[in-house]
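One protein chain omitted, others in place.
A, B and C label the chains in the order they appear, each numbered from 1.
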Amino acid sequence: MDKGRLEAFSDGVFAVAITLLALNLTVDGPGHGPLIHQLGRHWPQYAAYVVSFSTIGIIWVNHHSLLRTFAKTDRTLLFLNLLLLMVVVVFPFVTSTLATYLTAPSRDAHVAAALYSSAGLAMALAFSAIFRWSLKDDRLIEPVPPEMVRRATWRFTGGTLVYVVCIALSFVSAPAALVGNGLVDVYYVFEQTPLSLASGTTDEPGSPEDKRRRPP
Amino acid sequence: MDKGRLEAFSDGVFAVAITLLALNLTVDGPGHGPLIHQLGRHWPQYAAYVVSFSTIGIIWVNHHSLLRTFAKTDRTLLFLNLLLLMVVVVFPFVTSTLATYLTAPSRDAHVAAALYSSAGLAMALAFSAIFRWSLKDDRLIEPVPPEMVRRATWRFTGGTLVYVVCIALSFVSAPAALVGNGLVDVYYVFEQTPLSLASGTTDEPGSPEDKRRRPP
Amino acid sequence: MDKGRLEAFSDGVFAVAITLLALNLTVDGPGHGPLIHQLGRHWPQYAAYVVSFSTIGIIWVNHHSLLRTFAKTDRTLLFLNLLLLMVVVVFPFVTSTLATYLTAPSRDAHVAAALYSSAGLAMALAFSAIFRWSLKDDRLIEPVPPEMVRRATWRFTGGTLVYVVCIALSFVSAPAALVGNGLVDVYYVFEQTPLSLASGTTDEPGSPEDKRRRPP
Partner (left out) sequence: MDKGRLEAFSDGVFAVAITLLALNLTVDGPGHGPLIHQLGRHWPQYAAYVVSFSTIGIIWVNHHSLLRTFAKTDRTLLFLNLLLLMVVVVFPFVTSTLATYLTAPSRDAHVAAALYSSAGLAMALAFSAIFRWSLKDDRLIEPVPPEMVRRATWRFTGGTLVYVVCIALSFVSAPAALVGNGLVDVYYVFEQTPLSLASGTTDEPGSPEDKRRRPP
């Protein structure tokens, strides 16, 4: 399996899943009060959309950063990647459920928020599994220095723990859990991962090979 | 992040979003009067579909024209691009809402048209942000002459202002606002942007590199 | 615009549109009689699905055969291609409408079949427009001999006329119009187009360039 098709398929799934999030944006239609009030009432849909879009968008960025460091693929990676995608594809469902129940009587809201945060946790775990796979047997183009591995491992562990905290938070306040998930996104947008620093993901001019593929 | 995968993911999102527009095309089904009358009654769906399809199609063309001038990518670009896609993905929703309320009693129609035009404005602003990002620090393959930058900036500002006018127009007449959005599309189809002139986007024979990638 | 991204975007739209056809496959669910009877009653959905899937699949094959002969792209081609895609994306809607009304009282069935056949006609016309565009100004990698152009033109004209006949047939019998559309597909599966003969689309071993892109 060449990496190109693995990335193409993953990109396709990411792109469809992120776009299906918008199917959760709805209004009730004529006969359900003024449109402006309907739009106002549906704020949980918009909030959940923005957080989930950011989450999938960031996991896509990180997925790419990680895969470009791989020297090879094998069946294990293919199936770990399918596991990650199986979780990503669930996001439109958990997002829709959270949006529906965010302002519901408390117990249902707690369950919906815990379900949502669990999807984040499952995604973090699947992503960590891919990262761990990559550390063995010359699977990376350039070996990552042990210090970098240690820091990246800490960060993955940290991310995983934050989702565990969000699950706990769900049983206190569903909106707080949604905010918690959103803060994870904000953190990833503004912080550089050691991994990306290690592999020089950023601010890199188009390489000659890149230009060969995409003529100017 | 190589540009290829950024484009592939963006193309995926554009392709899914543009296709989901068609989910708004519906008939009520048996028991709701003759089909021919149902089709006639639903003209706002078709009008909104054509305008939104054109808008996303044109932004896709412009997105490509712009990205092919970039010499490199960085995390800032990735997230600005996600911001643009977050707006693009919202189009099926605002299109559906506009189609539902276009012929509704006036206040709801105004709100729906203002919502629709606001999505156009948000898209124009996100696109401008990507354009501005590209002007700094040798991010372009070939620097754009200042005169071209000035003209392109004017055009982006112009496009943004037209959407502001469409929002204002929404509160006069929803169909007029839809026509306004459609006229923006017509303008972009028939006019060359200075940017595309500058980067020689058009009428260019397949380069040798292109042929190497796509065998004849 | 390099051809690669035009094809990638088009492929994305074709892939999403062809997959959305399956959203029309449904059963009514518990409480609407035995499942086996529901499946039997819904035969128009399956028939319409198979015909529309074949139609989009074939236009995708032909789209590719045509584009690979092009030496360059320009804005006109981009917008003609968007026009073609705008019609392709409408297929899930017209397919669903035809399936719903195929066995309805005659007038509605006639309208639904005429709508369906009109989408086929629009697709044929948009495709012809792209073909005609390609014949001017050295737009092809290798010029097509006049004899081939004449034969291809005849075939396009023929395909267009068949859809006109299907529209007429719709007002006699909706199922007959669906069969007519299906026969067009069967014809294209088993017959070689002069165009594809001309450009040597078939039975061609992977060229060295192809191997370079997809390592064995």
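Note that a contact is a pair of C-beta atoms (placed from the backbone, for glycine too) under 8 Å apart; a residue touches a chain by one contact, two chains touch by 3 or more.
Computed from a prediction, not measured in an experiment: that's the story for all the values here.
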item: Given A:Ile36, A:Val50 or A:Val90, the one touching the chain that is not displayed; value: A:Val90
item: Full-complex contact with the absent chain, from C:Arg41, C:His64 or C:Arg151; value: C:His64
item: Missing-partner contacts on chain A, residue numbers; value: 1-5, 7-9, 12-13, 15-17, 20, 23, 68-75, 78-79, 82, 85-86, 89-90, 92-93, 97, 100-101, 104, 107-108, 111-112, 115, 138, 141-142, 207, 209-210, 212-213
item: Hidden partner chain, residues of chain C it touches; value: 7-8, 11-12, 14-16, 18-23, 25-27, 29-30, 34-36, 39, 50, 53-54, 57, 60-61, 64-65, 68, 189, 192, 196, 201-207, 210-216
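Following the convention adopted for this analysis, only the chains that are shown with their structure count from here on.
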item: Same-site or different-site touching of chain B by its copy chain C, using the half cut; value: different
item: Rigid-body rotation angle, chain B and chain A, from Cα fit (steps of 5°); value: 90
item: Most distant chain from chain C, judged by the mean position of its C-alpha atoms; value: A
item: Centroid distance [mean C-alpha coordinates] between chain C and chain A, Å; value: 36
item: Interchain centroid distance [CA atoms averaged], chain B/chain C, Å; value: 25
item: Chain C: positions in contact with at least two other chains; value: 2, 12, 15-16
